[in-house]
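With one protein chain held back, the other chains of the complex are shown just where they sit.
Showing chain A:
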Amino acid sequence: MPADTLTAGRTPATHAPGSGSLQRFARRRSTIAFLMTLPLLAVIVGLVAYPAGYGIYLSTLNRTMVRNIGFGNYEILFDTDTFWSVAWQSCIFAITAVLLKALIGFWLAHMLHHIPAKGQRKWRGMLLVPWVIPPALSTLGWWWMFDPTYSSINYVLSIFAVPAVPWLGEPIWARIAVIMVNVWYGAPFFMIMYLAAIKSVPEQLYEAAAIDGANGWQRLRYVTLPMMANIISITVLFSLIVTFANYDIVRVLTNGGPRDLTHVFASYAFQVGILSGNIPRGAAVSLFMLPILAVCAFFVLRGVTRRNKEQM
């Protein structure tokens, strides 16, 4: 087809004017490209742009959704302590969880890469299990294990004479528990991405580095990590967005409690919007995530583009 469009672009001079220009327009490469992406654009507009626009519109309405109050919902939110604690908790939750997931994922990938190929598949499969179980279900399992009196975690601790921990009852432990479950669920994704990235580093670079005088740690620092920089920043960005918007784990494990101290934006938006019936304010809560994530995305993607231009 490219050849087709190319010749079509060159020959129109010989066509009769009038009918030619429309035909030419229809056969231009960019027109065809646009037409071919149309189905996808329709899906994006229908499932992303329209709900986003509608969300913004909703957030400007009053509780009964009959009057437009502009930024009124935001002003009220800025004045509530709970909102600020949710904002904090969301940031702490997302950043800690993503960092831990990335570190553990990298460590697992590194370990996996260095075990012989035969055992590797088995281990890889087993380590991926947390990621393929529906999180609502596995979180329920964790909830049961966190139970202060009857369950496994405190039982194991009691064997080592550690006093029972009120996992979901005390704010600090509840926050740790939420992060733990999120890390448990999300680390395999990092592992599989990093494993693919590690495997794509040419073996000869390590050999060259070994001869250049690098020890194991230096090879990791000067060869593996720089070669993986792109995949690391993209996975971290992606995971930051998903973790920031996490809903199910908080909802199932703590439901935001104790005292709303483990709420993140998504679960808080649900609580305000659906459970308390103030849909416009719930919309305002969830929209608050947008600028934070947009700034992250901008910087990360800029780094990726720059590196791509230089290296690939």
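Throughout what follows, a contact is a pair of C-beta atoms (placed from the backbone, for glycine too) under 8 Å apart; a residue touches a chain by one contact, two chains touch by 3 or more; residues count from 1.
One rule holds for everything that comes next: contacts and distances are computed from a predicted model.
For the chain that does not appear here, its UniProt entry gives the protein name "Sn-glycerol-3-phosphate ABC transporter ATP-binding protein UgpC", which is one of "Sarcosine oxidase subunit delta", "Methyl-accepting chemotaxis protein", "Pyruvate dehydrogenase E1 component subunit alpha" or "Sn-glycerol-3-phosphate ABC transporter ATP-binding protein UgpC". When you scan A:Gln218, A:Ser276 or A:Thr305 for touch with the missing chain, the hit is A:Gln218. Within the whole complex, the absent chain has one touching residue among A:Ile32, A:Leu205 or A:Ile231, and that is A:Leu205. Across the interface with the omitted chain, chain A contributes residues 202, 204-205, 207-215, 218, 222-223, 226-227, 229, 307, 310-312.
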